[in-house]
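One protein chain is absent from this view; the other protein chains keep their places.
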Amino acid sequence: MSLFKKITESQIWRSIFRHRFEDTPRNRALATVSNAFLHLHPVTLPESALRVRFTFCLGGLTFFMFLVETVTGILLMFYYRPVTEYAYLDMKLLEHTVRFGMFLRNMHRWAGHAMVILVMLHMLRVFLTGSYKPPREFNWVVGVCLLVTTLLLSFTGYLLPWDQIALWAITVGTKMAGATPFLGADGPFHEWLHVHPGNDMRFFLLGDSDVSGNALLRFYVLHCVLLPVVGGFLMFVHFWRVRKDGGISRPL
Amino acid sequence: MAKIRARLTPRIVFLLGTLGLLAATLCVFRTEERQVWKQYQRTYREAYRKQLVERTEQAVSEQDETGQKKWSHLLEEATNDDGYRIEQVFLPEAGVRDLCQTCHQAMENPLFQLSANPLRQHPAEILQHHKPSRFGCTLCHGGQGVGLTVEKAHGDEHNWPVPRVPRAYVQGLCLGCHETPFQLAGAEKAEQGRRLFMENGCFGCHQARTMENLPSTSFTFEGVGVKIESASWIRQWIKDPESLRPRTRMPTFRLKEEEIRHIVSYLTAKKEIEKALAASPPAGASATRGKELFSEKGCIACHSIERGDPNVSRLVPNLVDAGFKLSAAWIPVWLENPLALSAKTPMPTLVLTSQDRWDLALYLKSLKPSETAQLLEQATVQETDQGDTEEGKRLVQLLGCYGCHPVREMEQLPLPGVEVAEVARKRLEELPFGNSQVPQTKWDWLFNKIKKPAVYETKDMPLKMPDHKLSDGDIECLTVFYLQNRYYDLPERYLSKTSAERNIAARGEWMLERYHCGACHLLQEGIQPRIDPYLALKSLAPPRLVGEAERVQPQWLFQYLSRPVQLRPWLKLRMPSFNWKYEDRQDLIAHFSQLLSPEAREAAKVPYALLPVREDYSSEIVAMGEYRVQTDKCVQCHPISLDGGLPEGIKVEDLSINLMLSKARLRYDWLKNFLRNPDRYAGAGTKMPFVYYTPDGVPRIPEPEKWIEYSAIFLMFMDKVPEMPKEQTIEEIRPGTDVDWTQY
Partner (left out) sequence: MAEQKTLKTQETGQEVFAFPDLVFKELLAMVAATIVLTVWAVTVDAPLKGIADPNWTENPAKAPWYFVGLQEVLVYFDPWIAGVSVPLLIILGLAALPYVDPNPKGIGRYDFRDRKLVVPIFLFGYLLWFGLIVVGQFLRGPNWQFYWPWEDWAVPKPAEPALVNFPNALGLAAISAFFLLGLAVPALLGRNLFRKIGLLRHVIAWTLVLLMFGVFGKIILRLFFHVKYLVTTPYFSI
């Protein structure tokens, strides 16, 4: 027996992979269905759905970026402390003392930007192919929520290097929250609800009346825990709905 | 059966893609490996090993057992040491995270004293006081610290506000922890900068640490219209001070003609002291006598009458143009009591009669050099050309003249210049470079600003600072002083506040310079006072002040400094009265004490000297001392009184100081030392003879120490004139011993 056969017919292999490699419809089907990660796909699908020039793999790439972000993000978490005394310093240490640190940081940053761009392009594609029309309306709404989640993930991550770009970008961004009508200390009609900088919408977001250590920690938790979980949850629903709504859209 | 395979095109694309990914991964690894710090560590290790091998071999050839062991042990250590390591110093409360030693591996290795950077040993003495494990590197050198490429570690990227300071200016960073560079070993440039800052009066406009309450640099403007007779002189002085006095401290302002006219008009209108002025000179006032008095009374010691005299202090006005400049009526009033006209002037009150004062006034008025006459003619203000007094006042306020020249109505105004600590705090982005081509670093900005203040001027930002004509070396020292002249934001234990003694020493030194004591008194061996060539005889000179704290009782000195009394009445050159406050005199005395060696300082305590008490000594001892003083005929040169005229054979020039003063004035220990070795304690060439010992220390009389003690004791308790011993025959000494020596 060839080595390949020896391995693929051993008990260990067969306990993990429940299909063979011979080109039979059964094997092809099993390869999809018996795989925890691949069984999201339908077993068969129309050829038209495979055309790259239809979807441009935008949705899939967005999800891939999310996975890249998760992996690089976890690796970065080993070297980063979300307190004002260490945050900036840790960025510098990543750059110099951590092996591949700069590469890791760059990957995380650019994959993040790529994810935002890709999600917007994906939205454009779905619109232009009318793939939001019934029965896919709810999935579109879930997609909009995912868009917001992606933007928020990027926004919360923007603060973490704790440099001038970060601080002032988030200051500008949250100042707008302070301008919320009724709920923001700088918005119209805020006196009606006795809202002031110590208890307004901005304070709720930042944990303080200015961007400070509280904001840093809060954003860190949002960025690393809450928003990925929410995003994962929404993606779960999104992918499920794609299947249940009849797969990638095609002319009826 | 064929295996499941994708279609052909995707498989080709996949192959290419994998190759591409492989290439990208190799790129990533390559960037990682080619880091410069690893190269430096490799080079260091090789060089170190080579050196150790050489040393070991040398020790073997010299048969040096201990050396051999040491070197071979180190060589073994070095050979086994192979990995790449990042060396860091982490001091969280100081915000220090320095990776410098990763590249600068040889920093503490004496074998690399002469190598090239980065593998060069740091100067060892300063490193002993500032160990890198306690201070890191960036606190003293600036730079980023957290970086492993040359530019990033040295902070030469624009996300780091404090780049590494080049060696020429590195002493500036000492001031981030040390309060003052005075007497700070290794901070000589910063100290020179501090002295220049004080000398040139920069503190008049720019407030600085440790210079809060210094007296102003120059005379007050109150009454300047009365003091200075010639408006043209003022005009020429403002326009181009160097033409009237080379090396002057007065800077050159960049003013238009009409602005100068306004200022002149304002100044000449300030006649507040008119009422105090004297009337016309009395009959018999003579300029010739004034000329004699000028050197006799010691004016020449401080004030020069030659333009550009290099041996005179820049802090003292030159009187070469006094004839044009000063008004005759003002001079006698000034000489009588300078403090009444200018409250903080260093000019002392001399011992002069009214006649003397007028003589000097006339003499000064006769000083009218022709070249000045020409200059002033050109600068003459026409009657119709009078400027506007109000405008002049506004200009004086704007340009900040009141920073050096006090003006009563401008007392409450803030200082015209930026505080030194403020500039030290500024980031590079906050420094205005204007349209200049100055390199964009903080030290270059400072250097060029001091060199040519108008260099950063733009249309929107006119600059008022005038031009001081300083040499490049001086400007460099001033830049060092300015660079980091405020405490870093560090915990207490990093900061080094100056001790009280050092502050006193700094103040004392400045006082000696400002009041120009060195012009008359010898303060340091080898530096002759300026008055020396103008004295006929050395014995007429003011006393030496070398080791003064050892010699005189501090209580006495304290009194003397507030009101000098005549110690040698036959002298013409008298100690003037300075207006010193209690603290000033204290500081001066403490400073003198610090100039002594530590042992001498221990023996001669300030501020009080313990004096011997009469009851502790028997009357026999005192009588023996009196006997000694009588026999040694001390009174011949040290007169007690001059009632009976001079002793025979003694001229005025040979006279020395009254012995009755010793008990109040001199220290007991010093007296004894002086009697032992006059040359050492009163300066070589003193007329005091070697009575008790020869100059080589061989006793001249039996039991010299006992006699020295008795004499000194007597002098400390002397209350009447010891009589000169009578000449006696042996019959009178021992009556009744008539031995016929012919029998033997």
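First chain written, first letter: the chains are A and B, and each begins at residue 1.
Going forward, a contact is a pair of C-beta atoms (placed from the backbone, for glycine too) under 8 Å apart; a residue touches a chain by one contact, two chains touch by 3 or more.
None of the values given here were measured: they were computed from a predicted structure.
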{"item": "Touch with the omitted chain, as defined above, among A:I74, A:M176 or A:V221", "value": "A:M176"}
{"item": "Contacts of chain B with the absent chain, listed as residue ranges", "value": "4-7, 10-11, 13-14, 17-18, 20-21, 24-25, 27-28, 31, 158-161, 427"}
{"item": "Absent chain, residues of chain A that touch it", "value": "23-25, 28-29, 31-32, 38, 41-50, 52, 57, 60-61, 64-65, 68, 84, 88, 91-92, 95, 102-103, 105-111, 113-114, 116, 123-124, 127-134, 136-137, 140-141, 144, 147-148, 151, 154-155, 158, 161-169, 171-173, 175-181, 184, 186-189, 210-212, 249-252"}
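Simple rule for what comes next: only the chains that are shown with their structure count from here on.
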{"item": "Averaged-CA centre spacing for the pair chain B and chain A, given as whole angstrom", "value": "67"}
{"item": "Parts of chain B lying in touch with chain A, wherever the complex brings them together", "value": "1-5, 28, 31-32, 86, 88, 92, 97, 99, 144, 146-149, 152, 159"}
{"item": "Chain A - residues contacting chain B, complex", "value": "21-24, 27-28, 31, 85, 89, 92-93, 95-97, 99-100, 103, 163"}
